[in-house]
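Only a single protein chain was left out; the remaining protein chains are all shown in position.
Showing subunit A:
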Amino acid sequence: MIEIENLELYYGSFQALRHVNLSVPERSVTAFIGPSGCGKSTLLRTLNRMNDAIAGVRIEGKVEIQGRNIYAQDMQIEELRKRVGMVFQQPNPFPKSIYDNVAYGPRLHGKTKKADLDALVEKSLRSASLWNEVKDVLKKSAMSLSGGQQQRLCIARALAVEPDVLLMDESTSALDPISTTKIEELTRELCKDYTIVMVTHNMHQAARISDRTVFFLNGEVVEAADTQALFSSPKDQRTEDYISGRFG
């Protein structure tokens, strides 16, 4: 599904990713773990080319999603982001109504018929398990929702453009435990239809909800394995040190 080959990424003269080789299977949850500053967000953001906007970024190597090199010349960046959605660390709903937030993406990509939009908004909100809470207040400002609801709205917003991949960068770290649990359950639900790549600082979270786990250190992939295997019998000493809490 996602194949990363010999990826090197530099912020100016600083190399943030070194020789990353990784493949992410379809319809599963892959978790990136590792100490702060090791390049998890950077790698995640290369998958929808959000790093392109940063001045001085240089990328070498190949990233293929569904068999297409996303850094190829003819790759339309808007087209890519339509297929690879993203949910950020801080909930960032637009200061519009709940409905308009979810309909924002589809409208960008040319869906304007009201009936289509209505159906899509409902479907996306249902998938993000937010529908029951907001179905009567769709016209209300998204800013009036709680933090956890806002984050689920952002998930619904990302789902509304019907992507194949969903990237989540510490999407629960700004939330309370109950909202976190909701979003974790949601993630398990969503991975039946979507390929999910998430960054987390919380190893328990990675252990709870991911199928595969990738451990990073200083911009390198140290170990990538099935979550069960990685946590119960890590192959690399550094992985073992990290998951047993000896550093990081």
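Note that a residue touches a chain if its C-beta (ideal position, glycine included) is under 8 Å from a C-beta of that chain, and two chains touch if they have at least 3 such contacts; residues count from 1.
Keep this in mind: contacts and distances are computed from a predicted model.
Chemist: Tell me the UniProt name of the left-out chain, picking from "NAD(P)-dependent oxidoreductase", "Sarcosine oxidase gamma subunit", "Acyl-CoA dehydrogenase" or "Phosphate transport system permease protein".
Modeler: Cross-referencing UniProt, the chain left out corresponds to "Phosphate transport system permease protein".
Chemist: Write down which of A:Y10, A:F88 or A:W131 is the residue touching the left-out chain.
Modeler: A:F88
Chemist: Take the complete complex as the reference. Which residues in subunit A touch the chain that isn't displayed?
Modeler: 48, 50, 53, 78-82, 85-86, 88, 90, 92-96, 104-105, 108-109, 154, 157-158, 161
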